[in-house]
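See structure below.
Note that one protein chain is taken out, while the other chains of the complex remain in position.
A, B and C are the chain letters, set down in written order, and residue numbers restart from 1 in every chain.
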Amino acid sequence: MSGILASMIDGLLIGSVYGLAAMGLSLIWGVMDVINLTHGAVIALGMFGMYILFAAFPVNAYLLLLPVIAAGLLLGLLIYWIAVHWVIGRSQLSSLLSTFAVNMMIIGIGTAIWSTSPYNVNFTLRGITVGAYTFDGNHLAAAGAAVIIGLALELFLYRTRPGKAIRAVADNREAAELMGISSTMVLALAFAIGIALAASSGALVSTLFPFTILSGAGYQMKSFVVTVLAGLGKPLGALVAGVLLGLLEGAVTPFIAVSWIPLIEFGLFVVVLVAFPKGIFARATA
Amino acid sequence: MKRLVLAVFVLVALFVTTGFAQTLTVGFTVSNTGSMNVDSVEQLHGFELWRDQVNAAGGIKAGGKNYKIQFVSYDDESNSKRVQQLYSRLILQDKADFLFSPYSSPLTATAAIVTEQYEKVMLTTGAAEGKTYTLGNHYLFQMFTPGAEYLKGVLDMLKTKDPKAAVAFVYEDSSFSVSVVNPAKAYAQQLGFNVAFSEAYAPNTTDFSAIIDKVIASKSTVLLGGGHYADGSTLARQVYSHKVPLKMVTLLVAPDSPKWGELGDAAVGVIVPSQWEPQTAFKAQYGPSGADFAKAYAGKYNTPPSYESAGGYACGLVLQRAIEQAGGPDTAKVAAALNATDITTFYGRTKFSTAANEHGLQVGHAMVLAQWQKDKSGALVKQVVWPLAAKSANLVYPIH
Amino acid sequence: MDAVLQVEKLESGYGEVQVLWGISLEVQAGKMTTVIGANGAGKTTTLRTIMGSVPSWGGRVLMNGEDVTRMSPHAKANRGLVLVPEGRQLFPDMSVEENLEMGAYSHRARKRQKDNLERVYDTFPRLKERRKQRSSTLSGGEQQMLAMGRGLMQEPVVLMIDELSLGLAPVLAQQLFLTLKSLRKQGLTIVLVEQNVHLALALSDHTYVLAEGRVEIEGDSREVANMDEVRRAYLGL
Partner (left out) sequence: MILRRPVFWLILVFAALMAFVPLHANNVSMREDLILVAIAIILASNLNLMIGYTGYVNFGHIVFYGLGGYVGLYLATVRSWNLVLAALTAGLVVSLFALALGMGILRLRGAYFALATIGVLQAVQSFVANFDPWGRSTGMYVAFDAYERLGGARHALWTTYFLVIGVMALSMILSLGIKISKFGLGLFAIREDEDAALVLGVNTTVFKAIIYSVSAFLPAVAGALMFYKNGMIDPSIAFEFMLSLEGIVMLMLGGKGTVVGAALGGGLYEKLRSYLLTSPKFSNFQLVIAGGLLLLVVLFAPGGLIGWLYRLVPRARKVIE
């Protein structure tokens, strides 16, 4: 097996986790026009959520995703009512700052509890070996879980009543109210789901890499890149864009030093933004 | 009336304590948060053990007086931004008599600009990079063997085992790791090794898949590098889970931490160049023996000491001896005593360079190599494998 | 006669600008009421304030005698107060059928969702042909049909339509008015804000003429149509 193929598969696997993280950001952004700066902190909380749960119940770590998602929903509602509800309809800067304030508070509390030392979730699945290359079992499982969660969200949004209500509010908040949809409830729900997605991606990452309370920041950055590539409010697009970003990373790393990756990634990000402000995958809307 | 009694009591108490023992303040910053957190706190534990033991023994006895030690410290957040503010504060507001360095070379270099101005002695531990001591400091004294020496022993050892090994350098792009790896690369070539691969990764990297795929493609058989705890432990885990066919893995700093054992099977066989190990039985001319230190440390913190902890303790010990030799806390005299220091403690030999272009550089201390091995009961232990004279077990090569 | 919807001395505006200065209306069950007036007279604002999309500054809105002034739009929608807003306000990223489904979101409308969907498709066969298409790809007329269809899906007690014919070809507008007429015949209560005053007066039972945020003239549509000032100002006669 060639090095580049192996590298691309590794990229694809991690890319799906980027995608899952970005889905949460994209959903919140698209539905409520809020750039959620608690995103990174929540990803970190997802990591520690998994850590705590796994320490208490050493079962298959991927089963523990369910309680993490449930806790994420509750946390999302809490953050919504503390910091987001009151600034809906105000300028974007307000929600940026209010979520950033919550971000600081989460990081502060997290630092007080766990310091900034690295933690691990000691759970290992057997990998698959092809020639000289072994694909980590956890990476395979995390990628699978990310895709399943992503598809579940897509089904939820397109096949269920509350899901459709979220899309309706995203499309036209005032018209949704006229249909009898309580936009407040829907915004709270969408925010909660976005937070739960971020937390679940953090939980997945925790099975792959060691983490600190500050680790979410890097994934938040990647989420921005992915969200912009995909276009706002396109959660499945975000998943696809995440996978593509991972593939791109995998495809270029055999040829250049990894330290150049951020330059390529963020350079691309800025260029794409300027050239296609609505995202590469955005369909033209009338 | 009551107030008067109280006031008199306080005055008497003050008089008594100052009469019997004076207090010396030692200031430093600790990375309570940020990327240096683990290493820095281990170093702090070394400082604290030394302070507690000194104070329990009635303080440092010098020039007929007793000096108790008190610490003042702040969180530097592993970031040099506030280091100068905090060291100024330590010197001017907290009236620190002596200083210990923050953890890591960049923070130390930044702090030194302030401490030099006030001609304050600062002993450094986790600041191994040699460059810091060539900037023109006069009051900076390094306890660690400089970075350039870290990997030389490993290459010497490898030469005896496998002169045809293909070596990969994978290291953190930080001043410390770069200062270690660049001379090591040159030395490897000098010894005739094939340097098959070399790449630096950004500090705080967590995903090493891409680099690992490249290491595999380069057909390297030996991996040298790493940086600090977070990245080193991650690299080791991923090398293990990707089943990279390596015969030897040597990483900087991280595997020395007692926490390394938590990595389980991924920890086995990994070698670390160490400033000090409990097994290295130096005959201490001053201070406790290695075994006593390790025992006291484990008793206080429930974990064996790492070399950062040992360095921290030794830092205090060397300062203590200099104060004793100087007959008091006068900075100029203590600095002179440090310049003249050439002593072997449980930590090994300590001698500072007095040459103008590298004043304070550590020139006496030598490193050992430790390897994580499974003992008969299957438990993970760290054994000294090099130099052969100091070994506590044989090197396991290849690992698998 | 019982009024389904009563509006008493309604006042509102945007920011610091007051637009409505005490509007009072009564909407009778099973009748069609039209609101006409020049641009900027406050017709749309009246509907939006009744609905609650624009908060009222004073006055009351009563539905079947119950004060609903302070209720949010969705709560009113759930009671059957339905607004087909100006500019259609569809869900552009959703298909035609999904748009209609959203109409049946409330509990009371959901029960009859299937029947209503059939009825809407019978009324507007064009929508059935295009039911899988994204609503943003429809033509203007089709979009207005969809907006009305969506309103009908809501099981309206009162159907308020803002600017039915705006921007439509005359033939299309005529067709929609005919639809409205038949709905009225089936007993639906309708409030219509309309620029095409001829058609509005011809179709409706009762008419309010607004000017500068106040009710200027009110009366039976035929009588209003015969008033000189109305003929001069709004019918161009």
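We take it that a contact is a pair of C-beta atoms (placed from the backbone, for glycine too) under 8 Å apart; a residue touches a chain by one contact, two chains touch by 3 or more.
Just so you know, these numbers come straight off a predicted model, no measurement behind them.
Undergrad: Since one chain is left out of the picture, which of the remaining chains does it touch in the full complex?
TA: Computed over the complete complex, the missing chain touches A, B.
Undergrad: Check the options B:L44, B:L99 or B:A112 and report the residue that touches the missing chain.
TA: Checking the options B:L44, B:L99 or B:A112, the one contacting the hidden chain is B:A112.
Undergrad: Specify the residue from the set A:L5, A:I52 or A:M105 that touches the hidden chain.
TA: Checking each option in A:L5, A:I52 or A:M105, the one touching the absent chain turns out to be A:M105.
Undergrad: In the whole complex, not just what's shown, which of A:I52, A:L125, A:M221 or A:A251 touches the removed chain?
TA: Answer from the full complex: A:M221 touches the omitted chain.
Undergrad: Taking the full complex into account, find the residue in A:L93, A:I128, A:A152 or A:M185 that is in contact with the omitted chain.
TA: Final answer for the missing-chain contact: A:L93.
Undergrad: Write the list of chain A residues that the hidden chain touches.
TA: For chain A, the residues touching the absent chain are 35, 82-83, 86-87, 90, 92-94, 96-98, 100-105, 107-109, 111-112, 217, 221, 224-225, 228, 257, 259-263, 265-267, 269-270, 273-274, 277.
Undergrad: Which positions on chain B touch the chain that was left off?
TA: Touch set of chain B with respect to the missing chain: 32, 74-75, 77, 79-82, 84-86, 88-89, 91-93, 106, 109-110, 112-114, 116-118, 131-132, 134-137, 173-175, 178-179, 200, 202-203.
By our rule, only the chains that are shown with their structure count from here on.
Undergrad: Determine, using the mean of C-alpha atoms as each chain's centre, which chain is farthest from chain B.
TA: C
Undergrad: What chain lies closest to the overall centre, CA atoms only?
TA: Centre-most chain by C-alpha means: A.
Undergrad: So what's the Cα centroid distance for chain A and chain C, whole Å?
TA: That pair's centroid distance is 42 Å.
Undergrad: Cα centroid separation between chain B and chain C, in whole Å?
TA: Inter-chain centre distance comes to 78 Å.
Undergrad: Of all residues in chain C, which touch chain A in the complex?
TA: Touch residues, chain C against chain A: 51, 53, 72-75, 77-78, 82-83, 85, 89-94, 98, 101-103, 105-106, 109, 136-137, 150, 154.
Undergrad: What does chain B use to touch chain A in their complex?
TA: 32-35, 37-38, 41, 78, 173, 199-202, 204-207, 209-211, 213-214, 216-217, 229-230, 233-234, 237-238, 241-243, 245, 262-264
Undergrad: Along chain A, where are the residues that touch chain C in the complex?
TA: 161, 164-165, 167-168, 170-172, 174-183, 285-286
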